[in-house]
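Left out: one protein chain. Kept in place: all the others.
Per-chain residue numbering starts at 1, and chain names A, B and C are given in the order in which the chains are listed.
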Amino acid sequence: MMKRTLVLLLIIYTSSLLFADLSLTAIDKPNDDGSGIILNWQYSGEEIIELQLFRRHDGGHYNQVTTFTELSGKYTDTNEIEVGTEYDYKINAIANVESPKNPGTFNKLIIESAHAKATSKAQWFNTDKISVLIFGLILFVSIMWFIISARSGKDLYIRKIAGLESMNESVGRATEMGQPILFIPGTLDLDDMQTIAGLTILGKLAERAAEYDTELIVPVCRSMVLSTAKEIVKESYLKAGRPDAFNPDSVFYLTDDQFGFVAGVDGIIVREKPAANFFLGAFYAESLILAETGFASGAIQTAGTAMPSQLPFFVTACDYTLIGEELFAASAYLSKDPQQLGSLKGQDIGKAIFLFVLITGIIFEILGISWLKDFLTIH
Amino acid sequence: MKRTLPLILAMITGFIVLISDFIPHWPFGMITSEIEKWFLIISGFALILGQINLIKVNVNKIRFKAEGWQYFIITIASFAIMVLFGALWGTQSNVGLLGNGTKIVEVIGSKPFDYLFDNVYQHLQATMFSLLAFFIASAAYRAFIARTPESNLLLIAAILVMLGNTSLGSFLTGWLPENLDFLHLPNVSQFIMKYPTTAGQRAIMIGAGLGLIGSSLRIILGIERSYLGGN
Amino acid sequence: MAAKSIDRRWIYLFIFLGVAFPLIFVIGLPIEITENTQMAYDLIDNTPAGSHVLYSFDYDPASMPELHPMAKAMVRHSIEKKHKIIFTALWPMGVQMIDDIMEQLSTEYPDLVYGEDYVNLGFKVGGIVTIQAMGKNFRSVFPTDANGKKIDKLPIMNNIENYNNISYICSFSAGAPGIKEWVQIGNDVYKRPVTGGVTGVSAPSILPYVNEQKQLTGLLAGLKAAAEYEKLIGAPALATAGMDAQSLAHLIIIIFIVIGNINYWRNKKKKGDK
Partner (left out) sequence: MVDFFEVLGIWLGAFFTFAIFSFLYKDNPVYKVAEQIFVGLSAGYWFIYTIFNVMIPNLLTPLSNNFSANYILILPAILGIMMLMRLVPKAEWLSRFPIAILIATTAGISFLRFLKSDVIGQLNATMINPFAGANWVVIVGQILLVVGTITGVVYFYFSKKHEGAFGVTAKIGIYFLMVSFGAAFGYTAMARISLLIGRLQFLLGDWLHLIK
């Protein structure tokens, strides 16, 4: 009797092995610098505890990489993979198997394994980013095209931007009242383009302030912005022919802290009572604190930012607001430099093309065609 | 030379960064992240410029007895105290020049730097931030006036969302029958946030994105060079 | 500008009082229970007594006004249902948050025994990697509790190996790492129900996980949801008071907007009469 059961168990055990099926594939991870290998595994058959993944190279020892409890899936091995080395992977399925000799006791056994090999490579072009490349090139070409055609003397139209028309009015008012102008180029560092756009406008404003001999106050909250802003203002005074009127202490640093900076600027607003405030650059929650304090002090206020979350507050609390793209268009608008205007025109062409793509995409979606959307999905 | 060389350098750097995004192969793949680290280091050095400027401007004000000059003594003193505390006994996770100041910690409960941070700095920060609760009210009172079609939309959207966000909304329209559920204020507010608001924000993002791309290109090409001083 | 506009300081005063008053004297304005809150409540309510549950505190003092009340309400519910609570934190300051809440609740529930009814495993760096590692074995990630005591010596951890022994995961999250990571590992990989709470600002990015696949079983978003939860467990507290304050402050703002418009139209009419 005992023997029979044993034989039976053995048959069940071996047949279960026959039905158990484990597969493993390994391929180089595409579009990377050669630091990844993608593994796919699939297991079917009797119940197992886990799957163990091992790796070796150059015929060395197998080292365990990880374990899985899912029966199939995808895993990217990025564990110190060397480019050009061939890696040999092994996966073992581990199950609790009842010992044929001692029924009732279970042992963890490897019931199935599979092997796969792969060599990692580094790629020279990331094919996932082809849509970015195409869109980037469209913009690049259209902007370059109009810069070149503007250089050759083509006249370019630019619509009115109310927020910038106000600049002369503000400077004039400050001059009349004999009060200073306050300018804040945002609260982020030079690694944000909005700061740079704000500083560009500062240059134009400082020139006008120098012409009218109106005091300019520029508190900043980043050291590198301090250096750049100082240089810009100094140069503007030089250009206006009034280098002697430049006061190096008019551009100054307060603190890197967002609200510490605001506390300081609020103090300046209530005490120096600037006639015109300019907030142009990247702003966070401080936007409304600045704008409300400025309003209460009676200043005429112009703001501009590309932060969608802060625009509502500038729009409600300031007299003029440059919304998003208008901030970046400002330097072209103010300088009327043909090259800058050309680049603006190029952006507009890009916008038209993108809108066309968007509308096409929506029509395709309605028709149930999805390749355009898929193509534009960035991985 | 003092202007052209930096401009050429800017152009080369800009283009390398642009193309490196498409090339995973070494060394291009790591350029962006490496340079972001560099930015931190360079701005770390530059920080000294800010501190020196802060001290200089305030000392000047004290020296020339500018209006309210006494207050600027406080600025310099609190700056010095914070730097001194941080340098001598370190911060919560860093050791200072004099070690961890265990004896002081026994007396006041934490390191002096952290004590000031927790009990002064954090409160100042939180309170300054909370001023927004007041300013949002005064700005709303002043700006949300039905003058033009634009301001009407601003006003209506704001009020509907404000009502829908609090108990007021569910209180006012809670009685609506099921088939008019879409007029229930919390649902109206959700609808406004989800569709027209998203549309507006998207338009701003697309526009600003393009403007930013144009500016970036102007900088890389050297057309926009005011950041080097003047034009 | 308008001939007679209100001094802005009156607005400030009203806002200040409008927020302060309900904090001291809880009004308890009617609160409507939304589906997401109900789902989270049901999950905890239907979990049998004695089940082990995992709470992760993934926020710091900056988000306390919003997340602390909901954390307190949900933990209170779990205590009422006699669940065995294992606390962890993916944010370093989260440990303080746990201590603060348990300090308050253990005075209300004096029968609670540390190490038997609840345990604070403390903070571990690593975010998603930590969550993943806990899937294999809690002990490898947290050999000791927050006070350095070996967890094998704590009765609550007997036979608790990994997520398989946990009935649900609840995360209070102010950003990354947080509830999103718990969903990605705790639910997507280990199929445990995940619930929790987030700040109002981050809600839009987390809400999509409350879907048919139940990646999240309900979600408390912002103070309002916390007040709803307090109503469900019948213990109005911080969030209910906070919500009263919110409603009152919003009402004050709206009233001032109305006054502003009345003033504007009156002035306009006067000018028209002239």
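The working rule: contacts are C-beta pairs under 8 Å (C-beta built on N, C-alpha and C of every residue); 3 or more make two chains touch, one makes a residue touch a chain.
Because the structure is predicted, anything quoted here is derived from the model rather than measured.
*Asks:* Report, in label order, the displayed chains that the undisplayed chain touches.
*Replies:* If we consider the entire complex, the absent chain touches A, B, C.
*Asks:* Which is it among B:I23, B:L131 or B:I145 that touches the chain not included here?
*Replies:* B:L131
*Asks:* Which subunit A residues would touch the chain omitted from the figure, given the whole complex?
*Replies:* Residues of subunit A in contact with the hidden chain: 131-132, 135-136, 139, 156-159, 161, 190-193, 196, 224, 227-228, 254-257, 259-261, 263-264, 266-267, 270-271, 308-309, 311-313, 315-316, 323-326, 329, 344-345, 347-348, 351, 354-355, 357-359, 361-362, 364-366, 368, 372-373, 376-378.
*Asks:* I need the residue numbers on subunit B that touch the omitted chain, in ascending order.
*Replies:* 2-3, 5-7, 9-11, 13-18, 21, 32, 34-42, 44-52, 54, 68, 71-72, 74-83, 86-87, 90-91, 93-94, 106-109, 113, 115-134, 136, 140, 144, 149-151, 153-162, 165-166, 182, 189, 191-213, 215-217, 219-220, 227-229
*Asks:* Taking the full complex into account, what residues of subunit C touch the chain not shown?
*Replies:* So the residues of subunit C touching the missing chain come out as 9, 12, 15-16, 19-20, 23-24, 64-66, 104, 199-201, 222-223, 237-238, 241-242, 245-246, 249-250, 253.
One rule holds for everything that comes next: only the chains that are shown with their structure count from here on.
*Asks:* Report the topology of the inter-chain touch graph, choosing from line, ring, star, complete and other.
*Replies:* complete
*Asks:* In whole angstrom, how far does the Cα centroid of subunit A sit from the Cα centroid of subunit C?
*Replies:* 29
*Asks:* Residues of subunit A that contact two or more other chains, please.
*Replies:* Nothing qualifies.
*Asks:* Two or more other chains touching the same residue: where does that happen in subunit B?
*Replies:* Expected reply: 136, 138, 140, 142, 144.
*Asks:* For a test of understanding, state which residues of subunit A touch subunit B in their complex under the given definition.
*Replies:* 31-34, 83, 122-126, 129, 132-133, 136, 139-140, 143, 147, 189, 191, 193-194, 196-197, 199-200, 203, 222-224, 226-228, 231-232, 234-236, 238-239, 249, 252-257, 259-260, 262-263, 271, 285, 288-289, 291-292, 295, 306, 308, 311, 313, 315-317, 323-329, 331, 335, 337, 339-340, 343-344, 346-347, 350-351, 354
*Asks:* In their complex, what parts of subunit C are in touch with subunit A?
*Replies:* 8, 135-136, 189
*Asks:* Which positions of subunit A touch subunit C when the two form their complex?
*Replies:* 67, 69-70, 296
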